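Every protein chain except one is present and positioned as in the full complex.
For chain A:
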Amino acid sequence: MNNDTVSQPTSIDELRDALLCCDKAVVVGNQTKSPLCMSGEPHTTVSVRGLSGVVQYEPSEFTFTAYAGTPVADVQSVLSERGQYLPFDPMLVRAGATLGGTIASGLSGPGRFRYGSIRDFFLGAKMILGDGTIVNVGGKVVKNAAGFDIPKFLVGCCGEFGAMAEVTFKVFPKPIDSATLSLRCDSAEQASQWMATAAIRRWELDAIDYHHATSTIYFRQRGPRDTNQAIAADMKTQYAELQPVDDVVAETFWSSINELDWHAPAAVIVKIPSTPRQFPSLCDAIDQAIPASLHVSGCGSVVWAAVESPDSLQTLETVLTQQSHRGLCVRGKAESLHLNRPSTTKIEMAVQRAFDPSGRFKRQFASHPHGTVSS
């Protein structure tokens, strides 16, 4: 259920006031992940698009602080001028993703393989709790062990614990060059084996992805061109069928993964956390059950499934339930956000109340942390 009421604050104080004016709030940015912007009950949509801009950037410190509504593209542009980047490959950047939405959705692209996902680069935040309290969690330096690590907790929470107003990230020097290699394989199982082997070899690859429809593994290297070529030559001794991918083609390919548009136009894109061991059977099971376009990213960490109809989504949920996986709908017209979501535990509800005593941010079909409880 969506609501016509939209609030567009342009300052942190206005954001706080806007939140306190409504019983139920769904905080959004540019709404590039439309399922995350829904609620099953009447609510006010509070947009942070007006809270945009880099507040502080310290290239020599490898950190920046920006308002939550800042488009990631703007940040990338600022970082690029100083030869820096966000290594986890933020997603849907061209589509207009904001920093806040990137954190709330917890989405990371193929680059997550080398240095870790968004949780490993998000350092601190100024956020507004359900009672209107403004808190400052985490810090603004790359190393900080003081207080509870709330920034990590907020990654992927779909905005249900508070509204982020200002966020601080760690960045890295941008590699000099990039090269992509492709490798055709016979099956997802073979892909898993080859990817797992490549992941622990000396090459320190930047990304290892598997495109299921074409049974192709993509390896991305980052570094000086000459060293990329030397390492590629060594890889060739391991994988005889390894092929270099033209730079332009490679750029288009990786961009399509980050923008979630590698597939034919589809109704819904679902994120399914996985592992190198799990993804072959998961891909095969989905293949057998429904027409879907599948892409495996992060050396098996996540399976992206593009399905075309609500019926397919129901079948996908059945498959995920059978295989003990969970799904998050991140693009397209989905009627629910979660597939095979577990019930919320009493601890998780208690933590929710700690952030949001009145349930201002809690949604009926809400995100549920990945966990079990027994007593």
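By our rule, a contact is a pair of C-beta atoms (placed from the backbone, for glycine too) under 8 Å apart; a residue touches a chain by one contact, two chains touch by 3 or more; residues count from 1.
In the analysis below, contacts and distances are computed from a predicted model.
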Can you work out the missing subunit's protein name as recorded in UniProt? Choose among "Deoxyribose-phosphate aldolase", "sulfate adenylyltransferase", "Branched-chain amino acid ABC transporter permease" or "FAD-linked oxidoreductase Rv2280". "FAD-linked oxidoreductase Rv2280"
Which one, A:33, A:49, A:271 or A:295, makes contact with the chain that was left out? A:271
Given that one chain is not shown, which residue among A:7, A:192, A:258 or A:293 touches it? A:192
Touching the missing chain, which residues of chain A? 58-63, 83, 106, 108, 112, 115-117, 119-120, 129, 133-137, 139-150, 152-158, 160-161, 172-174, 176, 192, 196, 199-204, 223-224, 226-227, 230-231, 271, 273-278, 298, 300-302, 326-328, 338, 345-348, 350-351, 353-355, 367-375
